[in-house]
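Taking it in order: structure first as structure tokens, then the write-up.
Heads up, one of the protein chains got dropped from this complex, but the rest are sitting where they should.
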């Protein structure tokens, strides 16, 4: 069994952002030389998500509006986590709704995707340096 | 390390449907000959889910009602994704709530499940041919 590990670093210009990282993950997979196996992609942080969906700006706006309605940023004092001096309780909740990680099948050296599947880094408390972990195992 | 891959095709008779695919996944596992490892099951589409829960019709009705309340189909023009001519923004959101994929332990050649765990294909924009990917790795 082979294994491969890489950290990808990001610093979003906005607090919330949905960024297509599929090309970076494909580069990792090529670098790994793994042909058959699984790729795991997850943020190393707890107010961000990695998820798979469509690269369509209208949909991304819908996601952010949906999440804001369910777990609004304000008022800050509605969350007990923010009693610690943080203001990001909403981002911890948004991350749980969108999920932490994806596991993707690797087949013949490619991400084994349907035609519209793309991998996104979803940041809900950005504007600081954060890491995505890519771990691939297989042969 | 061994690896196995199969596509399962479906065409639901209704737009939304929750279908127990555990027997199909068990057949895949037998066919793979893998005794110890992980099975990954995911739709190759972005308006559908694969998830694990109970095969109880009342619960399925509860899930669909819960999802419809959170991300209603209508009015269609409440979603920016639908400005592209689609009407399925709601289904992209429902899929995120229910999740994309499951990873299941494989032990002694069986899906390593508790007594009530069953695998479901959750379709939120059906009535067309769609694929579920099954990828199993191990020994």
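When the chains are written out, they are named A and B in that same order, and each has its own residue count from 1.
Throughout what follows, contacts are C-beta pairs under 8 Å (C-beta built on N, C-alpha and C of every residue); 3 or more make two chains touch, one makes a residue touch a chain.
Here the structure is a predicted model, which is why all the values come from computation and not from measurement.
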item	value
Missing-partner contacts on subunit B, residue numbers	1, 36-38, 51-54, 56-59, 61-63, 66, 70, 97-99, 102-103, 105, 107, 112-117, 137-139
Contact footprint on subunit A, counting only the chain that is left out	1, 3, 5, 38, 40, 42-46, 70-71, 79-84, 89, 92-93, 95-97, 99-101, 103, 131, 133, 135, 137
